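What you see is the complex with one protein chain gone and the rest in place.
Should a chain be cited, it is by its letter among A, B and C, assigned in written order, with residues numbered from 1 in that chain.
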Amino acid sequence: MTEITYPLILINFKSYTQSSGRRAVELAKTAERVWKETGVTIAVAPQLTDLGVVAQSVEIPVFSQHVDNVLPGAHTGHVTLEAVKDAGAIGTMLNHSEKRLRLDVIDDIVKRAKELKLKTVVCANTAEVSAAVAALGPDMVAIEPPELIGTGIPVSRAKPEIVTNTLKLVKRVNPKIRVLCGAGISSGEDVAAAIRLGTVGVLVASAIVKAKDWYTAILDMAKPLMK
Amino acid sequence: MTEITYPLILINFKSYTQSSGRRAVELAKTAERVWKETGVTIAVAPQLTDLGVVAQSVEIPVFSQHVDNVLPGAHTGHVTLEAVKDAGAIGTMLNHSEKRLRLDVIDDIVKRAKELKLKTVVCANTAEVSAAVAALGPDMVAIEPPELIGTGIPVSRAKPEIVTNTLKLVKRVNPKIRVLCGAGISSGEDVAAAIRLGTVGVLVASAIVKAKDWYTAILDMAKPLMK
Amino acid sequence: MTEITYPLILINFKSYTQSSGRRAVELAKTAERVWKETGVTIAVAPQLTDLGVVAQSVEIPVFSQHVDNVLPGAHTGHVTLEAVKDAGAIGTMLNHSEKRLRLDVIDDIVKRAKELKLKTVVCANTAEVSAAVAALGPDMVAIEPPELIGTGIPVSRAKPEIVTNTLKLVKRVNPKIRVLCGAGISSGEDVAAAIRLGTVGVLVASAIVKAKDWYTAILDMAKPLMK
Partner (left out) sequence: MTEITYPLILINFKSYTQSSGRRAVELAKTAERVWKETGVTIAVAPQLTDLGVVAQSVEIPVFSQHVDNVLPGAHTGHVTLEAVKDAGAIGTMLNHSEKRLRLDVIDDIVKRAKELKLKTVVCANTAEVSAAVAALGPDMVAIEPPELIGTGIPVSRAKPEIVTNTLKLVKRVNPKIRVLCGAGISSGEDVAAAIRLGTVGVLVASAIVKAKDWYTAILDMAKPLMK
């Protein structure tokens, strides 16, 4: 699968113990089950070390959490776009608040990803940074105020003006860029609010990864997106 | 497998196209075949994205090419020791010339790896750096003069005094630390020379990964180590 | 002096031997002399270690070559905006191709610099990156294709479309942002060409720093800008 249907829920596994190794496959399969039952696009971004295993185990879209800005070759310990593609992923997240990148590196990776037909989801912490990212032409910008990440307080409730301001600035720079809403998303209600503000979906992590019941947690978020 | 028998050939897949994705598994299986036929320990260090897949496919020791210095948790895009272990690897390379690390980070990872019973192979570019690494207590130091990497000119021939000087300084700091010899290793003869100088094996990459016939290339290097 | 009159020649001393220590002051005084004789704004960006000395020695605008993204405090070895101001500079260059920065860091420094009334000149390697920078609202964007830096082949001649495309994209994002032209500028003719393309001046380094006669070299570049 290389095309994505929107709206979208993208689950970032981060480097949580709960979503590592064998559990990464289980979580991805649970996401796949919800997709099959609801028709809502659910994508997963497992840890780098689990990328190949997860991509071989499920039919839903798999993203890398990060790539480095090097070509295939003598680059020990680096993650190339080509390796991500060979592993079976359809794209990559970039510039997450926990793994920020240089501006020129984002530009370069976004351009190379297009050549390789890989999707890019570039994270941003402010409306201005979101607009800057939009000028580089990625598939999606994910606005995530770092102070809300992991809090359970959704940006759509705490600071809806950040989302609306981001949408305004991004669309002015490039109306084709889609915006995801992240940070603090923890319920179906938060997902619905994000969509109402004008985004095409959510980027979510701890609320699902740390949930006692993955299936229920994902289903709750998917329901507001069912057609 | 968490214990290693020496001598050792460690194959670094780097981020070469030839050893990516499906081909990573094939190369690892070829290494496994040579181990079964010769009894010589052959370990592999695939790309991060292939780590889980490769570790699930073979019985030989699998190493990560790199880990980051973070604990499991909210660390998008980072590679933890725990993830490396969950993926099925028995240890990790560190501080390769293509992915150098901060001194305090090497210290920290080496200590944490011991707690997790993971092996560490720390690369070094000079005899002095090798001695510094030895003071941190890893399982192995791999001396690799960067100017020889990928040249096909083995350090054991071009600069044997670097290897002997490394061994002298390392053993003075900590006699228990094993030394691997890397950079330019391209034949069984080079492997034999490395052993004669006093190392416990070799770290090799392009000479195997880019070989037309992986089996022949690995077998040639393993032969001098057969008992 | 905290205000700048355009057009502008900004001389980057880099870390050249020719513009280090005592020679930094001499070069800055030569630039000051040309300003006094021609009325053309000439600014200098000495090495960090010379910043205070140079700023105390001349009346022309002095810029830092770089700042780090930390507040004053316990940050050994870092350069704060406040230190740059205390040293007597009126602003700072950022994101030079030899010292690239993270996107979020540029955003943060540009915002803080405004609060401190310090000018920002943010370098960019492509038209897209220039537009991204413009979204962050610095005083100036300096477009410098890295492959031309230090070549003596001016971007205005080798790739004028990069400059015109940069101007088009930057002005679309924010018409207030001024554009400087860098890389390969080595004569008054190159300066004139840069102005004709629509920039407000040039960023120049080796062509002046390494000139046998600083005065003649600077005067040659200033002449086309005299009113």
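One rule holds for everything that comes next: contacts are C-beta pairs under 8 Å (C-beta built on N, C-alpha and C of every residue); 3 or more make two chains touch, one makes a residue touch a chain.
Remember, predicted model here, so these are calculated numbers, not experimental data.
Colleague: Would you mind listing the shown chains in contact with the chain that isn't displayed?
Modeller: So, spelled out: the chain left out of view touches B, C.
Colleague: Which of these touches the unseen chain: B:E37, B:E59, B:D104 or B:D213?
Modeller: B:D104
Colleague: Per the definition of touch given earlier, which of C:K36, C:H75 or C:R196 contacts the omitted chain?
Modeller: C:H75
Colleague: Mind pulling the chain C residues that touch the left-out chain?
Modeller: Touch set of chain C with respect to the missing chain: 12, 14-17, 20-23, 45, 47-53, 56, 64-66, 70, 72-80, 82-89, 93, 96-99, 149-150, 205-206.
Colleague: Contact with the hidden chain only, please: which chain B residues?
Modeller: That gives, for chain B, the contact residues 95, 97, 100-107, 124-126, 128-129, 131-137, 169, 172-173.
As a working rule, only the chains that are shown with their structure count from here on.
Colleague: On the document's contact criterion, could you list the chains that touch chain A and likewise touch chain B?
Modeller: Expected: no chain.
Colleague: Superposing the C-alpha atoms of chain A on chain C takes a rotation of how many degrees, nearest 5?
Modeller: Chain A sits rotated relative to chain C by 180 degrees.
Colleague: Just curious, how far off is chain B from chain A if you go by their C-alpha centres, in Å?
Modeller: 33
Colleague: For chain B and chain C, let me know how many angstrom lie between their CA-based centres, rounded off.
Modeller: Each chain reduced to its C-alpha mean, chain B and chain C end up 45 Å apart.
Colleague: Mind pulling the residue numbers of chain B that touch at least two other chains?
Modeller: As it turns out, chain B has no residue touching two or more other chains.
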